[in-house]
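Missing here is one protein chain; the remaining ones are kept as they sit in the complex.
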Amino acid sequence: MKSPIPDYLKAVLESVRDQDSGAPAGYIDVLANADTSKVGVAIATVDGTVYSAGDDEVEFSIQSISKAFVYAMAICDAGLDGVLSKIGVEPSGNRFNELSLERESNRPMNPMINAGAITAHSMVVGPKATPEERVDRILASLSKLAGRQLSVDEDVYAAELKDAFRNIGLAYMLKSAGILECEPEDAVRGYIRQCSINVNVRDLAMMGATLANAGVHPVTGEALMSQCAVRQILSVMTTCGMYDGAGDWVSNIGIPAKSGVAGGIMGALPGQLGLATFSPRLDRRGNSVRGVAICKRLSADMGLHMMDISQIGKSTVRKSVLKVATAAVSDDHDHHGPIHQVPMFDLRGAVRFSGAELLTRTVARDLSQPEAHDAGSGCNAGCQAVVFSLRGAISLNSVAQRIVRENVSRLRRDGKKVFVVDPHDVLHVGDMAAEDRPVVVKTVSEATDFIAGTGCRILANDSD
Amino acid sequence: MKSPIPDYLKAVLESVRDQDSGAPAGYIDVLANADTSKVGVAIATVDGTVYSAGDDEVEFSIQSISKAFVYAMAICDAGLDGVLSKIGVEPSGNRFNELSLERESNRPMNPMINAGAITAHSMVVGPKATPEERVDRILASLSKLAGRQLSVDEDVYAAELKDAFRNIGLAYMLKSAGILECEPEDAVRGYIRQCSINVNVRDLAMMGATLANAGVHPVTGEALMSQCAVRQILSVMTTCGMYDGAGDWVSNIGIPAKSGVAGGIMGALPGQLGLATFSPRLDRRGNSVRGVAICKRLSADMGLHMMDISQIGKSTVRKSVLKVATAAVSDDHDHHGPIHQVPMFDLRGAVRFSGAELLTRTVARDLSQPEAHDAGSGCNAGCQAVVFSLRGAISLNSVAQRIVRENVSRLRRDGKKVFVVDPHDVLHVGDMAAEDRPVVVKTVSEATDFIAGTGCRILANDSD
Amino acid sequence: MKSPIPDYLKAVLESVRDQDSGAPAGYIDVLANADTSKVGVAIATVDGTVYSAGDDEVEFSIQSISKAFVYAMAICDAGLDGVLSKIGVEPSGNRFNELSLERESNRPMNPMINAGAITAHSMVVGPKATPEERVDRILASLSKLAGRQLSVDEDVYAAELKDAFRNIGLAYMLKSAGILECEPEDAVRGYIRQCSINVNVRDLAMMGATLANAGVHPVTGEALMSQCAVRQILSVMTTCGMYDGAGDWVSNIGIPAKSGVAGGIMGALPGQLGLATFSPRLDRRGNSVRGVAICKRLSADMGLHMMDISQIGKSTVRKSVLKVATAAVSDDHDHHGPIHQVPMFDLRGAVRFSGAELLTRTVARDLSQPEAHDAGSGCNAGCQAVVFSLRGAISLNSVAQRIVRENVSRLRRDGKKVFVVDPHDVLHVGDMAAEDRPVVVKTVSEATDFIAGTGCRILANDSD
Partner (left out) sequence: MKSPIPDYLKAVLESVRDQDSGAPAGYIDVLANADTSKVGVAIATVDGTVYSAGDDEVEFSIQSISKAFVYAMAICDAGLDGVLSKIGVEPSGNRFNELSLERESNRPMNPMINAGAITAHSMVVGPKATPEERVDRILASLSKLAGRQLSVDEDVYAAELKDAFRNIGLAYMLKSAGILECEPEDAVRGYIRQCSINVNVRDLAMMGATLANAGVHPVTGEALMSQCAVRQILSVMTTCGMYDGAGDWVSNIGIPAKSGVAGGIMGALPGQLGLATFSPRLDRRGNSVRGVAICKRLSADMGLHMMDISQIGKSTVRKSVLKVATAAVSDDHDHHGPIHQVPMFDLRGAVRFSGAELLTRTVARDLSQPEAHDAGSGCNAGCQAVVFSLRGAISLNSVAQRIVRENVSRLRRDGKKVFVVDPHDVLHVGDMAAEDRPVVVKTVSEATDFIAGTGCRILANDSD
């Protein structure tokens, strides 16, 4: 069976192919002469599968898309506070090549305008680094993100450098403002080299997927960026990524994204996927005409808008009842002692506040109806047992851990025996006070064995 | 057992109580004389539970927070395109009480500045509506959102009206720009009345939860706003909600939010919760000092930042093997015919692209290894069967439906018998071509019964 | 003999008649429908002669040209400091109908933008004045300036009032900013009425000539504005008069001027003349196309640029020698006593610093060469005399008075007898200390008579 996704991408791509408004960037010949018939798209999932269609192997210079990743590298190398002391996070309202310094702080408004991007470049590795060290670090890091060795397009580099007066101007003014610590021309040369690195849409999609995956590369599993840096860069992409139409992009497409003047767009939807498009014709804002159209279509079709509601919270708690037969006096297999009905609360998925909160409410409501358990049986032990199953929980964030532990503690104080099925240790009970800790087991059977007191078996399970 | 959440909220609230910088809004006495010792917080989940702490019953005027909801009402009453023709979506970079019209279109930059909010107010009900009709509609709608009858604070209204010169000025300039269709002073009077509606933090949290729940009221289940309107307003809150510090708010707190000059803040995290805070002292940007501190703490503690990664995609597909015993020739219970190993793919949660894509890959990989099934048995029927379980799927969005159906169709064309366990009809197979449709059943047993051809039972199930 | 000036004006007017670019103001029909074939020009000298050509009797609404005169009236009624506390003097860099308030002070940037003009209007008569009183005062004053009774064009007034939303908006915002003290709508109604007063180019030229004549009406001699107010309004016309092209206007034309949207332009060159043009088609800045062309031509032809150099300083001092025959011992008419050569310094024109300074130098140089006087004669009295003639001095400003008096005093202390011929009392010797005062006479003969000691006559005078 063949996956339908490539066919879908092909269909989307064909639906925009006839959009031929706009023109490629004209400021240097090597971009102005781009083959405007090219169009490509790629999607990479957070577990590393890449789908693509069209001209997915055509290389183009990464240009401003590099700003997002180099900002993350600067945060990694200089710390978030260090970077925030030099570069702001507000939309500038002006064009990307304006100086746009904030009053008082003198900071460039954000890292997506050239002034901020040159500053971010200068903070990579460290203030004493040589220009080569910075460029090497950036090329190596982008290559790791792409999952293959990238290289600089020397023609683009040479052409951009020849016409770099404005960026050199910005850099001198940043130096004057006390923002830039290195030589202005070094920073610009390095920044242009960073922008001249060649990529294709599959590379960019994988880079986006790494952002969507909290900085962990989907294929290699390597943590290439800290969670903090990723959150920061995704936030800035949201408010400042698409030049001067942030509000329009957020309300229409709703995917943190960054575009480049060579015609690329890279997007990242947290927890979901990275995506990339390429087509050289640009609209008046400087974004690829077909690229924007593809992103719009993908967002609408695939429900990718970050403000679309996913009602995941509701699905993470399941209540079931374990029927545990206590040991029989005889060894007759067909006879056993009283059967206890033990409540089990099954928490699934990546649990955040809303899941943990729902668990709390479910537990509280359930246990306030004791008659529901052991009805009509002479239960005297099992009815004091409660099981939490975390088998299906991928992760608990800190507030979820806190709430679940608090549930355990309170049940313990109410005299309950609490069992937690936690094969992957997502609850970290080791951090709890000894008297509050539950019994942690790897499987439900283990829990019921405990409860049964002997090797009794589960009779049935009304969960799923 | 008591929920730990109220205690947590109380602790957060106490941790900010001593922040006494800032001052209440001074432009009218009734706000200037607010009791600055008051501080309250509330959280409402998308299924309608409200937690609160502190001065959670103290009423204050909703002020600018109303802008978000009235913008949604305008979209409801005039259509999104109608509203977009009069009000933009970009951050203005200027203060909230500047005119800030876009060139050419003359539109106020966004609905969160006064000029845009007065315009949105004027579009409620319709251009021929009387001022009373508009205010009645707004009061009724906000009351529904709050879940109780709200009322106007006549003292606030009278005081604001007396000092409304600037807003009247804005309204006349909007009239001059061809944006406002009604009488300028009527629009301002209505707008001020809308801002003077009294709420408490529990009301605001429930309003926010309705946004977080795609416009469906968590308690009443009534669809109060269209999904489109909700997506729009959450997008605009993201880029323009917190006055001139959008980038700072998004990167630090990451919850779409709106604040009001009386000291309220209302936030909404899609799919998760609504939250609200109240405390009268404002910072220089006009946001409640303690409110911002509480939101920051909640975001950090509770993992509410919208750019934090939830790896939900990974948890939605489970592969298992159903062992189906075909009917035995004799009726000896202990003997049966050959046992088939039927693959079952279990899709759970609110399925969007990444879940459906994962399913596709899992299926494709699995079926390319046919030896894994029926190994060592003379299987001749069950090995052609495939089961998809959607029992645990809350919803499939449109792209997920399309992908799952496409999987089914392709397997059918490969000669497989496909069974879909879909008790809640989330797949909508009725939309599929007749020859592609799977067999839809309500339970796994029903599927195995089909497969077994007789009332055979499931021997075991290696899932969970 | 007929004056050539009207012919000249006619020639200039014809040279621009075929300039038919631009369009009349379109915001109200009564202006949009103006007869665009009309073109008129007038010049008024500071002594009240008016020359005109073309449609010099056609009336049109004064519009923004009134701003200059009403600003002067506000200075008259509220004092310069009072007006400066409410209205700035800097170019705004924005369009005339922007609010353009200064930070901190909240003042509209200058009285030539609408916000400043509405404020100036509100300050006429006084804060407690009724709207009618203000309009009456303005109409009466403009009529005095024009030299005939003017009246309001009620059609223009009604049309402007109907479309006054923007100005009403500005007025409310000025009220909100604490600048406007009266009711916003009253101020706008009065302001529009002021703008709707009808004038023709001869009226405007006379108004301009009054400004050029330091506020004194050239015909009636009435002081209609204080010198201080005139200096202020001419300064503001220089930097802010011609909408957003102040620098262009100053460097090209160099005449303080103000234009109106009905097609009028009024200029005033201090000490020289007032001028006015009328033609309805406006350029993109809002200035009359033909009017600007006429002004440019007049400035170039007539040397009216205020930065053109007039070497007046050099012409104001003439040195001559009076030959005074002392009385003869006999009464024989043909015989007389020794002839003294008395230096006379003749100061002419409107004397300012440079004239007085030149006098000082001439005197100092001359008296350091005593041998030049009385050479070869047994002079014993006349050589100690010095005559200053102020017969040809129109006026001495304060520094010139100070310098001339100081010259007198110093000569007196050097032992000289100083005679001042000052028939119009321009030196005000009454202010001098008694011991420093010169002998003041009405004619040169009177001086020589004194010197001769008897009725001797002047033999000759090498001055002319």
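The first chain written gets the first letter, and so on, giving A, B and C; residue counts start at 1 in each chain.
Quick note on the criterion: contacts are C-beta pairs under 8 Å (C-beta built on N, C-alpha and C of every residue); 3 or more make two chains touch, one makes a residue touch a chain.
These numbers come from a predicted model, not from an experiment.
Displayed chains that the missing chain touches over the full complex: A, C (touch as defined at the top). Interface note for the absent chain: among C:Cys182, C:Leu234, C:Cys295 or C:Val324, the touching residue is C:Leu234.
The missing chain, though absent from the display, is touched by one residue of A:Val30, A:Leu80, A:Leu139 or A:Ile168; that residue is A:Ile168. The chain not shown here is touched by just one of C:Val250, C:Ala276 or C:Val324, and that residue is C:Val250.
Between the chain not shown and the residues C:Gln63, C:Thr119, C:Asn213 or C:Ser259, the one that touches is C:Asn213. On the side of subunit C, touch with the chain left out of the figure occurs at residues 1-5, 8, 45-47, 49, 88-93, 110, 212-214, 227, 230-232, 234-236, 238-240, 244-248, 250-251, 254, 256, 270-273, 301-315, 348-350, 352-354, 357-358, 360-361, 363-364, 367, 391-392, 394-395, 397-400, 402-403, 406-407, 410-411, 414, 444, 464. Annotation for subunit A: contacts to the undisplayed chain at residues 99, 163, 165-166, 168-177, 184.
Quick note on the criterion: only the chains that are shown with their structure count from here on.
Centre-to-centre separation of subunit A and subunit B, using mean CA positions: 19 Å. A separation of 71 Å divides the Cα centre of subunit B from that of subunit C.
Within subunit C, contacts with two or more other chains are made by no residue at all.
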